[in-house]
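Left out: one protein chain. Kept in place: all the others.
Labels run A, B, C, D and E following the written order; every chain starts at residue 1.
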Amino acid sequence: MGKRIAAFGEVMMRLQAPGYDLLSQANTLSYSFSGTGVNVISALARFGHDGYLVTRLPDNPLGDAATANLRKLGIAQKFVARGGSYIGMYFLENGFGARPSRVTYSNRLESSFNTAPADAYDFADIAGQLDVAHFCGITLAMNDAVRSHMLRFAKAAKARGSLVAFDCNYRPSLWGEDGYEKAKPFYEQMLGLADIVMMNEKDAMYLLGMPTKGTTREEQLEELVPEVARIYGIAVAAGTHRSVNGDNTHSLRGYLYKDGRFHYSDTLTFAVYDRIGAGDAYTSGILHGELSGFEPERTVRYAAAAAMLAHTTVGDTPMAAEREIVRAMTQAAGDVER
Amino acid sequence: MGKRIAAFGEVMMRLQAPGYDLLSQANTLSYSFSGTGVNVISALARFGHDGYLVTRLPDNPLGDAATANLRKLGIAQKFVARGGSYIGMYFLENGFGARPSRVTYSNRLESSFNTAPADAYDFADIAGQLDVAHFCGITLAMNDAVRSHMLRFAKAAKARGSLVAFDCNYRPSLWGEDGYEKAKPFYEQMLGLADIVMMNEKDAMYLLGMPTKGTTREEQLEELVPEVARIYGIAVAAGTHRSVNGDNTHSLRGYLYKDGRFHYSDTLTFAVYDRIGAGDAYTSGILHGELSGFEPERTVRYAAAAAMLAHTTVGDTPMAAEREIVRAMTQAAGDVER
Amino acid sequence: MGKRIAAFGEVMMRLQAPGYDLLSQANTLSYSFSGTGVNVISALARFGHDGYLVTRLPDNPLGDAATANLRKLGIAQKFVARGGSYIGMYFLENGFGARPSRVTYSNRLESSFNTAPADAYDFADIAGQLDVAHFCGITLAMNDAVRSHMLRFAKAAKARGSLVAFDCNYRPSLWGEDGYEKAKPFYEQMLGLADIVMMNEKDAMYLLGMPTKGTTREEQLEELVPEVARIYGIAVAAGTHRSVNGDNTHSLRGYLYKDGRFHYSDTLTFAVYDRIGAGDAYTSGILHGELSGFEPERTVRYAAAAAMLAHTTVGDTPMAAEREIVRAMTQAAGDVER
Amino acid sequence: MGKRIAAFGEVMMRLQAPGYDLLSQANTLSYSFSGTGVNVISALARFGHDGYLVTRLPDNPLGDAATANLRKLGIAQKFVARGGSYIGMYFLENGFGARPSRVTYSNRLESSFNTAPADAYDFADIAGQLDVAHFCGITLAMNDAVRSHMLRFAKAAKARGSLVAFDCNYRPSLWGEDGYEKAKPFYEQMLGLADIVMMNEKDAMYLLGMPTKGTTREEQLEELVPEVARIYGIAVAAGTHRSVNGDNTHSLRGYLYKDGRFHYSDTLTFAVYDRIGAGDAYTSGILHGELSGFEPERTVRYAAAAAMLAHTTVGDTPMAAEREIVRAMTQAAGDVER
Amino acid sequence: MGKRIAAFGEVMMRLQAPGYDLLSQANTLSYSFSGTGVNVISALARFGHDGYLVTRLPDNPLGDAATANLRKLGIAQKFVARGGSYIGMYFLENGFGARPSRVTYSNRLESSFNTAPADAYDFADIAGQLDVAHFCGITLAMNDAVRSHMLRFAKAAKARGSLVAFDCNYRPSLWGEDGYEKAKPFYEQMLGLADIVMMNEKDAMYLLGMPTKGTTREEQLEELVPEVARIYGIAVAAGTHRSVNGDNTHSLRGYLYKDGRFHYSDTLTFAVYDRIGAGDAYTSGILHGELSGFEPERTVRYAAAAAMLAHTTVGDTPMAAEREIVRAMTQAAGDVER
Partner (left out) sequence: MGKRIAAFGEVMMRLQAPGYDLLSQANTLSYSFSGTGVNVISALARFGHDGYLVTRLPDNPLGDAATANLRKLGIAQKFVARGGSYIGMYFLENGFGARPSRVTYSNRLESSFNTAPADAYDFADIAGQLDVAHFCGITLAMNDAVRSHMLRFAKAAKARGSLVAFDCNYRPSLWGEDGYEKAKPFYEQMLGLADIVMMNEKDAMYLLGMPTKGTTREEQLEELVPEVARIYGIAVAAGTHRSVNGDNTHSLRGYLYKDGRFHYSDTLTFAVYDRIGAGDAYTSGILHGELSGFEPERTVRYAAAAAMLAHTTVGDTPMAAEREIVRAMTQAAGDVER
């Protein structure tokens, strides 16, 4: 039986140059609508949950296009406010091999979401209709008004007994100089409210300033994550270690920490078609496992397979059905399905 | 021999839905870079003048794409400043017949152009290298900083003996409530500096608040334009009367007022493919005629034919060569040229 | 306040050759998902009602694509059954001027909808959640199993006090030889259950075999429609007279018969971009007017304007918002909206 | 029962800018393969005849693409020689309304066809397998080698009792200065061999230098064509009068002169999508009528309808089937066919 | 000197989502026409043989598109019947890396081919004009009527001394539950008529139920194929062993059994662009080698290289010329050819 889960976050319009063209070579773009919340919730809706987005979109043709496409992704609209004037945008130029992909943002601080008035959402009402509320560190980087919405929603959810999920997702470019210092108090608030946290050892070291004796990433992870969980009262922590290989492949290993124990997926190595949003597929897998009562071992393998498939999929938003993820957990790459 | 002419104005990225799709139907866009200054200067460069744009673009892949495309249009780059973070954008959904085209703007107030610092341009240096400086009422609507740039440039041009051209181009949506009142003092300043003005009777009536006894547009035009020219010391005034017919055609008649006399083109009726920017083609024709010493009669016919052809051309920016405009002045629609 | 309305009908995949290419010239197609029910319900959802489709789609990637696109159109999925193997398809080659458009069907009789088992839908449950149920003569032409579903749904709706809407929509090619004879009993059953009927004088003359003394279409309409309404107990009848002009324009006049009186729209003449589905826009306008308590005069004008705009829109499915239809009722074709 | 008909002529690669873009705006082209012979023969093959092309194409990937596409159009390959290095090309920019279409040629004089050696074709063998051989004035304009091929083929066909069809198709740009003078002797040779000639009064006046007392085109036609037929022993002459209207429509009236009598089609006025090659559709209609024993009255109406439909079709090559032409002869523009 | 070869089989319309999009993400498709017979015959025509298809296509725009495209592929039409209503279709979503490609079929059982009446083809006449007749196990899976056509054609070919080629090509999804049992008698009939058979050890083990002591595929192959050849009187057997590697490459080794001896190609490992139809390229290579009197060693290497190149080619149908295959047999991957 599916759960009711809502994410709070901005919808971004992704405008992508065709093939491997630069913006100064092409004259067309393809567009879609995504964002951490969009990606996580769309995947969970595909897994059978009722997925909502709590966001604000302009009441103009771009907002209409965004809502139509969110519906297409299976996201229910009843907590989507309309107002303000703009939608956040980013332009994507696909890299190839030695040439990295490039993302160029439009001015998202003026977006409908980031200029929402204090009373834009009725969080008490929303929280009463949910089993889980999901938040993300990208939203935390926006401005005080948005952070205030976020905190009020998280507290309302907590107050009504919903689970709170928080993805640390620290983006240096959004916080600017002395970013870790600026970000720390806000992250601490969210960690204090969260039941399920997406993070790894870097968040503990840099954001929370925790010291470590570990010298490898694995040692640092196993030392710091339990400490973070203890301090902030977090039930489940999960995340990935990724390495970018020279040949258009990535390697990824997921971890899940719960009840004092670490569980790991295999290290998966796979060809990458579209890297953006793959982390959100991992999150969706962890949440689905937790909400569905999977064994932790299965959850982390499911999440890693979901992330792997998301790298093979066009666009930011995961598109794999549960049966496809389960097959990817157990089978090697196969021939055509027919 | 070509003249040296620069326009001051913002470069806009035009993002257009394919065919007659709405943004909520399509998933691709074509893009190009335009703006009143871009359109006028590109046309004049095609007519054999040295055309410059005085503007500011971000130093990122979107700014690179814009500058590459301006070069493609024949616009010299030496007065283009780079800095700031964003480029103004608008989304275009093509109408068909009874369904009008729709334009949706991004937040252009945060653009590199509209956030340029006071010292972004060395107007004294620029003005010394020009024969004509061109300005537009759209720019006047932006903010005080931009208006201050505009006034300083116009004064510097005037001081060095360059001609000043000003296109009234009043856009109600940019000025908001009580727009005419807000706009009037700025328009009066620019009209006081201008030698060549693009306008019609509506500008005199609504912007300048001038009374008229005329009841038809033609009577009002012939009463008010000479009055405006007298008050503000304007040598040449020009503009068009347009009517939108029910069958995807428009009718357009150009006028030119100079030395106390009105000159008119025929009323041209023609099928319309892309209406945006066609007014700028008219301006480019007037300026080319004046800079090249055409008889006023020829100038107004040339400008009207240039405007007509711009309606048949993809994109905002006129693409017709002088020989094509001359042919359109004299010939009916013809068979394939081969 | 919106009403709850469901349509019973097949979802068709429309596969369209690009531009004016024939299938033997092109090598790409664009696709979308439509059908009378899809078109009517999507429009009503856009007007603020809760719109549902009662249909059956295969549980495969084509069915997934269909449901995603129905959601995008604003159609709620809770009455959509999944099962069977195929989706109905049609291929469209756009005509131009003297060359008519061509439609080629795939084998829709094997579609999931047309092979649904007797118990595919829980009509009692569905009917209890509706204000209006909508049916169409195209569905009536399929096979006995579908006709049986249709009748059971209509009776269940009637039994629970919902309004029943029926669009005669007789398609000769679907009924084959002696089609009118074959169709008559089924049409009579549906007319007997319907409150709102889309029809014109031809349905009365050919389907129902009613004689008329009228010689013009208008006389025949005014003679026969009241008679049909009387016989079958129909509260509202509505429809259009269309003529195809030689120059890519159509002329259309809508009528609405209610409480013993005829109401007509003006005869609208307009350029046609995509003719398919425009009749469904008219239906949606009639239903919206009736459900919203419009005066009949306003309803018929609203429906005619909705139909006109649907001819200017890409695809089968109407895309106009209420404010756009209202503007089209009152204004001539205008310049770009910006 | 179909006849065997071969055309002698060059295959051109048509490279077309998308939509209404100029070559300096676009960055893609669509391509197809055409030419007078291709167009006429493809249409006749569609009408049920065995159609051949006698031409020469390079033995490289462009030649492979050409032959594949000729096969697609129904043209048999057995008289197509392979050799040489190049294929003739032309670039097409579509005009719109007041802006005419533009054709830019590549260097066709170096094409495989125009550089074919004297023994490239075995005309005696080819002629023995034909009922009709078709020639065109465009080919006549190329060079002496090609003209020599052409004459030898026409004589061989004549010698074996095949019909010889010749389309005057005088293109001023191909003959250059004093073109009529240069062309006259070659035209006279071909007219002397031809049974069926496509021409109108202008060919008689300018190419053949015949005086006329007529003042209207019609008078000139009726005076000169019988005279030409008499002098050169031509059994059938046919052609069209075309006028280009201001609104994207053309008007066209076909004539057929045979057995001392003129037969005319109605003057057809129609929207034009792609004008190039429409004259070849007319020719194909005349030849089909003659080969099939139509009454002259029917032939000229069939040919005019074929020409009209070719204007509504993408590409140079007619695509209409006989049943579509027959319907266009008898019906007004209709609604969607489904 | 080329041979005359005809394949009996269905033409399928392939509708492919662009790039790596899913059907629920895209809104366009590219289409082409293929099928085992199409692929094998097109390749053989490219190698210089006269290639025919014996099939049935609807007499509608889809059938017209199919025949035009078959002609483009070099396939002669004289044995193609027209009739029935539908064409078989399949939708292809390209996989990437860990995500497999997906094929979704339309209802091919209602296709013109699969509903052809008993007298649709004049097999006696056809067989008299051939050197080889080719059949495929996919066709065998359709229905009794088609199987009856197939058997009659194979017997007629045999009776007239043509070679009979049969590709086992067992597709589990087409035969359903207990498929091997159902299929066995039909396969035995075809094997009994065949001279050249495409198969491997799996066909012997599962279809024919033959026991083996071999434990590796190679041992099983070398044990079973000679046994099958002996039992059914088969002159030549050939096939491949394929393995799908994790990195978008496949490895493939071809075998040819003739005159009591096995011949093998090298194991080729290569990047895969489009896997579908590559087996047919292998078949075409075997048949070409046999028909052209190649040494078996050369035939199997030629066939394997043809198969390898088919994996690098867009679409189902092999496009490589003989000289390209020969080069691929002898050279490593090279730089640009210019």
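In this section, a contact is a pair of C-beta atoms (placed from the backbone, for glycine too) under 8 Å apart; a residue touches a chain by one contact, two chains touch by 3 or more.
Keep in mind that what you see is a predicted model, and the values were worked out from it rather than measured.
In the complete complex, the hidden chain is touched by one of A:82, A:241 or A:275, namely A:275. Counting the whole complex, the residues of chain E in touch with the unshown chain are 72, 249, 269-273, 308-309, 311-315, 319-320, 324, 328, 332-338.
Taking the whole complex into account, chain A touches the unshown chain at residues 19-22, 24-25, 90, 95-103, 105, 171, 173, 242, 244-248, 275-276. Considering the complete assembly, chain B touches the hidden chain via residues 68-69, 71-74.
In the analysis below, only the chains that are shown with their structure count from here on.
With centres defined as mean CA coordinates, chain E is found 42 Å away from chain D.
Centre to centre, using the average C-alpha position, chain A and chain D are separated by 63 Å.
Each of the following residues of chain C touches two or more other chains: 22, 24, 68-69, 72, 102.
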